[in-house]
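The structure under discussion is supplied below as structure tokens; questions concerning it will follow.
Only one protein chain is missing from this complex, and each of the others stays in its spot.
We just call them A, B and C in the order they show up, numbering each chain from 1.
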Amino acid sequence: ASGGAMAAGLAVPHRAGAQGVVPEWVTVAGHRARGYGMPAEAEAPVQRAIIEPWQDVAPEFSLSGTPLQRLRGTITPSGLHFEVHHGGRPDVDPDQHRLMIHGLVDRPLQFDLNSLERYPMVTATHFLECAGNSLVNAVMPEPLQAGCDVIHGLLSNSEWSGVPMSVLMDEAGVQPEGKWVVAVGSDGPSLARSIPIEKIMEDGILALYQNGERIRPEQGYPMRLLLPGFEGNMNVKWLTSLWVTDAPAHTKHESGEYTEILADGSSVKFTFAIGVKSLITHPSATMTMSGPGFYEISGLAWSGVGKVARVEVSADGGASWADAELVEPVLPRALTRFRMPWQWDGSPTILMSRAHDDTGALQPARPDWKARYHPSNFLHYNAIQPWNVTAEGEVQNVYL
Amino acid sequence: ASGGAMAAGLAVPHRAGAQGVVPEWVTVAGHRARGYGMPAEAEAPVQRAIIEPWQDVAPEFSLSGTPLQRLRGTITPSGLHFEVHHGGRPDVDPDQHRLMIHGLVDRPLQFDLNSLERYPMVTATHFLECAGNSLVNAVMPEPLQAGCDVIHGLLSNSEWSGVPMSVLMDEAGVQPEGKWVVAVGSDGPSLARSIPIEKIMEDGILALYQNGERIRPEQGYPMRLLLPGFEGNMNVKWLTSLWVTDAPAHTKHESGEYTEILADGSSVKFTFAIGVKSLITHPSATMTMSGPGFYEISGLAWSGVGKVARVEVSADGGASWADAELVEPVLPRALTRFRMPWQWDGSPTILMSRAHDDTGALQPARPDWKARYHPSNFLHYNAIQPWNVTAEGEVQNVYL
Amino acid sequence: EGPDLGQPLTSDEIPFYATYVMPDGRGLPEGSGTPAEGAEIFAAQCTECHGITGTEGPVMPPVGPNEIWAKPAGSYWPYATTLFDYIRRAMPLDHPKSLSNDQAYALAAFILERNGVIDADTAMTAETLPMVEMPNRDNFVDVWATQGAKPW
Partner (left out) sequence: EGPDLGQPLTSDEIPFYATYVMPDGRGLPEGSGTPAEGAEIFAAQCTECHGITGTEGPVMPPVGPNEIWAKPAGSYWPYATTLFDYIRRAMPLDHPKSLSNDQAYALAAFILERNGVIDADTAMTAETLPMVEMPNRDNFVDVWATQGAKPW
């Protein structure tokens, strides 16, 4: 009989008899510490969804979408941050790389990476979203059955650290006629965007760090421009030049690719900020419900102009809405996680979320969004995403 | 002559003449998108500092320290999260892994990873610090000249997501006599710690995600216990069993390795929370100042019992102190970045920081800390770290 | 505010792609190119991606109208200067910056001519390119006028 095993009410299994299942890995020495860690091997399928529209002729024009449906919380692990490369990811030598500030400045300057380390640094968590995110929902006549990685994956959220742009611009001395800054990246096509000087000076960051470590190659190593809330491609990666001008240069990307054609045929040249938007990630398309009962509906909400103020969730196709919990801290121009308990009775239904931001803006329904634009427009799509739940528990992309 | 190049005041370089330096990488196609990204090759030296005290006979008992002096912001990239492995990192098969809840409960239960995905999940940013962090400063008679990775690197900060422990414990039904929970990991030594049920129910988390993605193998894949603010090893990794008991089991780690001997020879068995602490990371030991002038002093502050309320910095060896800026958001039981502008006149000096938390606790000076404990004690060292700056600009570890 | 570690930057250290040709032509270099010259270069270096006549693609055909791309560069873009600069810095995608200024003028000329914006016998130069009246130019919303001083 085992020692005091009968004392008190504590059920202690008999050691000798019941051994339970002893997995192999508790009987051997484990692996030693390592310099840099990686996800578990079993998580290898958790990858970005690679999108190469012209794979045969132009594979370097390539995108990859964050698998939002496989992630929780709000931070995007840097290995899964979305990519949009207009000419591929360059191999920038950080020792040779320079940041130039020139044009309408008193003192044209250049900085190397080491010098920039001496500068004051700010830290802020911000999302980045490609202006073309969710484009399949914007333009496809029938809803694509794909996951959040493919449909909405050009969206990520990181803690960025770097030098306030204003400190660097002040050192160069912006002249009174300097109203715009043409930011140029050090990639093959030397991607360039014109940015109002007000934004640069207000909260622009020369981002050197992403989630604590040096910024990743895909996100602009060794440095990128960060313009909190602005459409992704204005946050120029591999930033090498800030050219102060009196007017926008009307670069390639602000002449065509990133201009929205409206319903009347006219176009919006500059759409700076990302509109208020939300997305249920759990459950979402390509998932299958595991039977009726309790689920937590969970998703992400964001706005390029401020904080998320409120997220409503509907589990009946929009007939009724209830406020979801916003997970603290709710930060401006950052992804906000929302959650809502839900009992699924097993019958078909439609799940939706709609976000409000602190300017009072509300996420539109798809027909309202479509009504504003020419049918070809695929930019700044921020309409409500309805997910259809079938009786079999399949979760499907659907338009309402 | 170039077109309108003379119009307005905009200095536009002549294209034909001045070509500047054109690096090779802006003249070629870049790399395609990839499924999972890694840091830049040039950042390969940014690694955890591996510490294997008994490398010859017991290499699996291995630690690695986060290179805090190479990082900015507050999030620790998961690849650089510190490790303390008492028996090495196990290769846990997530499909076979089970979480058991048993002992003084109404319904002994087991959960697989898939089921846990259906549960409500909370998200919170919290630091983890090994109770033995900074032990070299605690016990070495002369200050070790090493970097923050070696001296203070058993400290990291992540955004954790997972199931509130209370939800799972309530499902099992903790009996009134159930006052403690013995948490057991699925590693070789089956590391076990006794935890008061109050803490488990208040804010304990079954962490399944770390910085957005599934928790890393080094941090407990597929699941770990998270006890915000508690000393590192109570946050049991590879968690497989929660055994509800009427008393602490006095496991190995709460019998010797993690008990502090006080000055009078008696010992403190349970020291749950990490005390208030701070550390200047920039500049810090092993760095060399690059000449007199402006520097931003930057560092980290934290407390296991609440929020950092205030961090003071001294640049004259403690003669005078000034309040540093705390970078928002200041979150409870999470690393807080502080920053302070500083003009170095080039003469020798000593930099220090001291943190206060919102319970009013203040970080002690080293002599005060040493006076409390037996000379052998290496646990819960949270004394002020002074960095000596020499006239040559060398930054050195020093005791005051 | 900072350590003032920026080093002086002289104009001969600034590579051409660190600036951008402005709509009024500031920044355009010497050189010239005709649509016919451009046609030859296009046939040799551009058709693989943009199609034999510049309308087939598969990649964003610069000549419109076409079946693929609602915003063909040669007719939709508001300023012709952008064509020169973008081609010069970015095209062909797999050999960016390999074209001479003359070639970039010629390719801009070719694309504009194929879009019916200029005549077949007009050479593009620093003087003529900024004068090209792009047909869609006045069809863009002025977001400052509609949304105020900070339209974001």
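Note that in this section contacts are C-beta pairs under 8 Å (C-beta built on N, C-alpha and C of every residue); 3 or more make two chains touch, one makes a residue touch a chain.
This structure is a prediction, so every number in the text was calculated from the model and none was measured.
Though it is not drawn, the left-out chain touches A, B in the full complex. Contact with the undisplayed chain is limited, among B:P45, B:P141 or B:G265, to B:G265.
Screening B:M38, B:A146, B:A192 or B:V330 against the full complex identifies B:A192 as the residue touching the chain left out. Among the residues B:E60, B:E296 or B:D357, only B:E60 touches the chain that is left out of the figure. Checked against the hidden chain, the listed residues A:G293, A:P348 or A:P375 yield one contact partner: A:G293. Considering the full assembly, B:M100 is the residue among B:M100, B:L362 or B:L400 that touches the omitted chain. Residues of subunit B that touch the chain left out of the display are 54, 56-58, 60-61, 86-87, 100-103, 107-112, 115-116, 118-120, 163, 167-168, 170-172, 182, 184, 188-190, 192, 194, 196, 198-199, 229-230, 240-241, 243, 245, 247, 249-252, 255-257, 259, 261-262, 265-273, 304-305, 374, 376.
Interface with the hidden chain, as seen from subunit A, comprises residues 1-5, 7-8, 10-22, 26-29, 293-295.
Following the convention adopted for this analysis, only the chains that are shown with their structure count from here on.
Between the CA-based centres of subunit A and subunit B the separation comes to 25 Å, rounded to the whole angstrom. With centres defined as mean CA coordinates, subunit C is found 50 Å away from subunit B. Each of the following residues of subunit C touches two or more other chains: 2-4, 11, 13-14, 17-19, 22, 93-94, 96-97. Contact with two or more other chains is made by residues 8, 10-11, 21, 26-29, 294-295 of subunit B.
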